[in-house]
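Notes for the one structure printed next.
Complex shown without one protein chain; remaining protein chains in place.
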Amino acid sequence: MGARSFATFLDRADVTDRVLGVVKSFEKVDPAKVTAKSHFVSDLGLDSLDTVEVVMAFEDEFTLEIEDKEAEKIQTCEDAINFICAHPHAK
Amino acid sequence: MGERTQVLALFKKLMRASRSFTHYNFREYALRRVRLGFREKAGVSDPAQIAELVGEGSKQLEVVRKQALISQLYPQARHVMEGTRK
């Protein structure tokens, strides 16, 4: 892993729990419909602006910054889970 | 930077800036107004128009940033709608 970077990768089950929690508490979302595979737009009825807000909430929840180019690729809960699990500085 | 990315990036910056108003009513209005403003123009496809809107939006972003900073410099007591702190 090279020089000491204090990187800590989070446990996947924990991340999944937290990601789904964030999505369920978004006002426009019906919490009953939320699964790890849920697509924000086609399954949960959000638009691209809502998706930006959801990604912002992930940033706040995990204390990290998600670059615009990366954020665009997060379209499902699973995308978010994968991204965060792979991120060395997520909290 | 693609148009879509640019627009969404601007939206995100405006939302972040709006969130930083310490005054409840201005904060809520800014968030509501930004969402409304972007949704109103969601159907625009002409690149020249989009560029103009992004330009205007960037100017508004500067205003929001400045005014949110001022609200932080002159904070007020908590608004009753802001709930109890825990």
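As written, the chain order gives the labels A and B, with residue 1 at the start of each chain.
By our rule, contacts are C-beta pairs under 8 Å (C-beta built on N, C-alpha and C of every residue); 3 or more make two chains touch, one makes a residue touch a chain.
Here is the rule we go by: contacts and distances are computed from a predicted model.
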Per UniProt, the name of the complex member that is left out, chosen from "N(6)-L-threonylcarbamoyladenine synthase", "AP complex subunit sigma", "cysteine desulfurase" or "Proteasome subunit beta": "cysteine desulfurase"
Touching residues (missing chain, whole complex) on subunit B: 19, 21-22, 24-33, 36, 63-64, 66-67, 70-71, 75-83, 85
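Criterion: only the chains that are shown with their structure count from here on.
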Residues on subunit B engaged by subunit A in the complex (per definition of touch): 4-5, 8-9, 11-12, 15-16, 35, 38-39, 42
Parts of subunit A lying in touch with subunit B, wherever the complex brings them together: 47-49, 52-53, 56, 68-69, 71-72
